[in-house]
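A quick write-up on the structure given underneath.
Yeah, one chain of the complex is gone here, protein chain that is, but the others are all in their spots.
For chain A:
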Amino acid sequence: MDRAFQRTRILTNHLLLPPPAQTACLTSNDCLNYSPPELSEKYAFDVNEMRRLMDGHDVEERDRLFGLIIQSKLFNPRVRGGKVFVSPDYNQSMEQQREMTWKRIEYLLERGVFRGWMTGEGEEMEMKRFACFEVLGIFDHSISIKLGVHFFLWGGAIQFFGTKHHHDKWLRDTENYMIKGCFSMTELGHGSNVRGIETVTTYDSNTGEFIINTPCESAQKYWIGGAAKHATHTIVFSQLNINGTNEGVHALIAQIRDADGNVCPNIRIADCGHKIGLNGVDNGRIWFDNVRVPRENLLNSVADVSPDGKYLSSIKDPDQRFAAFLSPLTAGRVNIAVNAVYQSKVGLSITVRYALTRRAFALKANEPEVLLLDYPSHQRRLLPLLAKIYAMSFGANYLKMLYVKRTPQSNKTIHVVSSSFKATFTWSNMQILQECREACGGQGLKTENRVGHLKAEHDVQSTFEGDNNILMQQVSKALFAEYMAAQKRNKVFKGLGLEHMNKPCPVIPSQLTSTTLRSSQFQMDALCLRERELLNRFVADVSQCQARGESKEHAFNTNYQLAEDLGKAFSDQAIFQTFVDAEATLAAGSLKDVLGMVRSLYALTCLEDVTYLRYGYLSVDNAAAVRREITKLCSELRPHALALVSSFGIPDAFLSPIAFNWIDANSWTSVQH
């Protein structure tokens, strides 16, 4: 080419082209490249089929809702590394976050998402509603709680404690958000011990009205979701005092704000203030000063007061009467348990994807650095947690089915299983998110990467709808009661998964081989053995205390360590059972094979628990064999890691920048744009 042309071209370039961007030298340098994990990892099974198994129901409904969220500016879409992510702006003030939560609810309301939630009925509708809560919970905890208070607590209380005229009057308006409900149970002085609350309601037969009072500061209603800003009505729990007799805790409806949002007379409301998470929910405190409500506002399915002031109840036993009042909390508890599993799915999806693209340290000089997930230690940190979430997904599906198919006979089972799963799932969620946060290194600390922030948002799960420790104690007490009942009547165990107690005690082989360790029969035996032995021991120790003249309650309190271990043993076994049942529905194939490995990893992780050595259910040698097998399973599951998290079915937009091209998401160009 001639010189003249070359010179012309150089001059043209000087004139026409902008100076090369500062980034040009950075992008052309191939120091570190992002390579999507999809390019190197292969799916050995159909991830869509796995997702259907895991989600269990309403996959299309879930995807529609995901789509509704992604398409609206209200859900704060942000572009990072060429991809759109939706997540609330947690840098907004508490006030702004609350406002946004409410606007999002209005958007979903307009699009008919809540249609049938209060006025419809049946298993199908209830399952669909659970699915929607799971999706909304993946977007943000606040919106899910704000809706949960309105529909499950306020709406649920009206459905369960109310009678026809309450249903006719309130359910449609609740579904359409003509009114906004909240649920005033907890007080400053009483949380888990609802029977001790101090708010008092009396009846004035002259006017046919109830009068609600907050007699002291410790009786102020506390943590009431929706009360600080938006709620117009509330369910009030109080001691019903009729003619000087305390009839125990009852629920009635009171209006707390008018249609314009002004607080009603004789009501005082204060804000609970800024929290470590969940700031999109307006938790408030309420005081009642001689608030009068019509007689019809008593939710009277369990008990009623006649116009002339006589207390009437079909349930004579106050204990049973009280238990009937706690039933809406069960739906909430199911919701929380399931939601916790989905949060872990978000955390694990992000963390595993990051571990498949982020490298650290080369084994030799001039070699490429090693992918995080190719380190056995990193596999050991994440893959057992992945297995746990698979197990808990099946547990969650079982729990939902148990709930929607409820009968008066299944109430006890629902209470025990929901308590145990709620505590187990929410505790493990916090553990998983913490591990994920650390496994993402510094990136885990950025709010936009979600994993770290989710911890703060979901910490409350171990407290609300029943403190986890107390729920687990209730599980042990229920098992104790089952044991005593079977013994007293000299009958076999039936229910709560205790049937294995009727069979001879399983024997653990003295030398555990790989084949044995991976057999579901052995895994089941080992889990049943621990539950059985701990229950026997718990009963023996409590009985011993009682024989010394201690009360049963005191004996439970002093044997708290055994109670905790027993509750955990029950949960692990019950969850494992649901895994085995889900696996049994599958035809032979790659999906079932991988799921079998996941099941083994879950079971062996349970067997690694300290109780097996503490009480000698496993020999030291066998415990070592379990540990070795876990390592092997981790390396065998490593090639399936991406497929396993992809099967969670969480759309890209609900993960975070480090789950995708984190180099581009952090490039200088992205700073300029």
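Quick notes on this one:
Everything that follows uses one rule, which is that a residue touches a chain if its C-beta (ideal position, glycine included) is under 8 Å from a C-beta of that chain, and two chains touch if they have at least 3 such contacts; residues count from 1.
The rule we apply is simple: contacts and distances are computed from a predicted model.
Between the names "Organic solute carrier partner 1a", "Protein cornichon homolog 4-like", "Signal recognition particle receptor subunit beta" or "3-hydroxyisobutyryl-CoA hydrolase", the one given in UniProt for the chain missing from this structure view is "3-hydroxyisobutyryl-CoA hydrolase". Only one of A:71, A:207 or A:431 touches the absent chain when the whole complex is considered: A:71. Interface note for the absent chain: among A:56, A:81 or A:225, the touching residue is A:81. Summarising the interface, chain A meets the missing chain with residues 5, 9, 12-13, 16-18, 20-21, 23-24, 27, 33-36, 39-40, 63-64, 66-68, 70-73, 81-84, 110-112, 651-652, 660-661, 664, 669.
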